[in-house]
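As you look at this complex, bear in mind that one protein chain is not there, while each of the others sits in place.
Each chain carries a letter (A and B) given by its place in the written order, and its residues are counted from 1.
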Amino acid sequence: MDPLFTIISIILILPISLVLGVLYSFLIRKLNARFQWRVGPIIRMYSDLSPVIGSTRIWQPLYDILKLMGKDTVIPGSAHKKLFVYSPYMSLIFSILAIFFIPFPGMPLLSEIPYSLIIASYLIIASIMFTILGPVASGSPWGAIGARREAELFLVAELGFVVSLFSVAIAKNSLSIWTLASNMESLPAILLTLVAGTTMFVAMLGKLHIKPFDMPEAECEIVAGPYTEYSGKLLGTYFLSKVFILYAMVSLFIAIFLPPFSSGFIWLPLYAVAAVLLIFLLAVVQVLNPRYLIRKALLWYLKIVVPLAILSLIVAFAFVLGWMVV
Amino acid sequence: MSAHIKILRQVLSKYSSPMTLNYPSGVNPDKKYSQIPEGLRGFIERDKEKCIGCRACYMVCSGRATKYFDVGDKRTIQVFHFRCTYCAHCEEGCPEEAIKMTKNFELTVTDRNDPKAYVNTELDMLTCKNCGKVFTPVKLEKRAFERLSDKINPRVKDVVIADFKKGEGYCMDCRRSRGVMMDAHTKKHVWLEVV
Partner (left out) sequence: MGIINRARIYSPWLYHMHCGGCNGCDIETLAALAPRFDAERFGIQLVASPRHADILVTTGCVPKQFIPMVKRVYEQVPDPKVVVAVGGCACGGSLFYDEDPENYAILGSADLLIPVDVYVPGCAPKPEQIINGIVQGILKLAEKGAKKDAKQ
């Protein structure tokens, strides 16, 4: 692709990813609400109330962020000021950078460069690292406990995440996301998608704090977890980076495990269907599960994810060997 | 896992018809309020015509929400809804059945002195003919006489009523000092002898 198109698409992907990320997180909230027999953020406001308090709440997560941007920011005296203030922005920057390496239908962006898979996964990790570093610097015990829980969860979730990505890379013999995403799916590759995709899905639960693994944000135990001391603009920045991370994870999942969907522009409808299905699955898991203890979550990851990861590696190697034999 | 499937079936059973009410909106009146039961005790209403200013509500009020102020020749009986516990003791204790608990429960005000939060009843007071003291509501005097006149022994009824008419318009102290002038007074003959 020519560099001009890449630059244009990089500028274009920012609003697209923001809109999609907001829609995804709205969808998770709405589905959650409907599963709990309530309405959730309302799509069409009642006609007699709409002139007073607005007409629709589809952009609810965006409004949350905008409102936080307009509020005062409180910086606690016990905090390490530099780390406390800069880590939300670093988290946001890394999550936005990660988006540039993940293709969108019709836009390869930077995913064509040879090691884009490694770069993208590192950038996502870096973004999550800063959501741990900031709270640690806040000097609040709740923040520290939340950050510790997040770090533990992050370590085990990372295992499934990396292994599932790299088993696909091994099978298809490439480290460029675009190559992985634009390959047509062959029959044996579907088995790999099933095994490695499940591993990735389970890892996503931990990274996005979906219900059985939301102990970093356990409200009834540790106030607001890592975000306890954050307020105003800094909290809004964290929420914004969360929205971007949600978009990045969903689009990475589709790019790697449902290959042709994020390559050509014609696949856009299928891409949308896949994204909505994935969000639906995440919401179902969130509704059906209670919160784990951190110890039990680690054990569960070791019991389920490690065998799954090993299985996906075995499938990947079998795939490579079979391909070499043929 | 079977438990999960059970929950999922429960969860999906009401997916299309959530049980949320659309409260602040009155678009669909059937779905506005959760339940307004028969005996709901809402805000207090006081009938200005019936109230005689006897302060029975003030005596029984458990939250000290009912107060009275005698200013000039007016008595104001006031219920402050912020302090009311909706126990309905005043409704029960009112001798004239002037107090009614309505079913209205929606009241939000942005100011403590908002007139919506108060129920004020103003009553005219009687001024003593002798000493000029303001002593009791006009209606209370009238109503007390009406109520008592039914219960007087018929043999002495005429005397007592005549006495009452004599004392009308005098405050308690002045009436007491003139007590011996009354026909029904037990020591009247003694006093007359002394004079």
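Quick note on the criterion: a contact is a pair of C-beta atoms (placed from the backbone, for glycine too) under 8 Å apart; a residue touches a chain by one contact, two chains touch by 3 or more.
Predicted model, so just to flag it, every value in this text is computed and none were measured.
Residue-wise, the contact with the chain that is not shown comes from A:Ile53, picked out of A:Leu14, A:Ile53 or A:Leu155.
Contact with the chain that does not appear here is found for just one residue of A:Ala157, A:Leu235 or A:Ala255, A:Leu235. Touching the omitted chain from chain B are residues 18-24, 33-34, 62-65, 80-86, 105-112, 117. Residues 29, 33, 36-42, 52-54, 57, 60, 62-64, 66-67, 69-74, 142, 219-220, 223-224, 227-232, 235 are the ones on chain A that touch the missing chain.
Here is the rule we use: only the chains that are shown with their structure count from here on.
Residues 4, 7-8, 11-12, 14-15, 18-20, 22, 24-27 of chain B touch chain A in their complex.
Every residue of chain A that touches chain B in the complex is listed here, in rising order: 33-39, 46-49, 284, 287-289.
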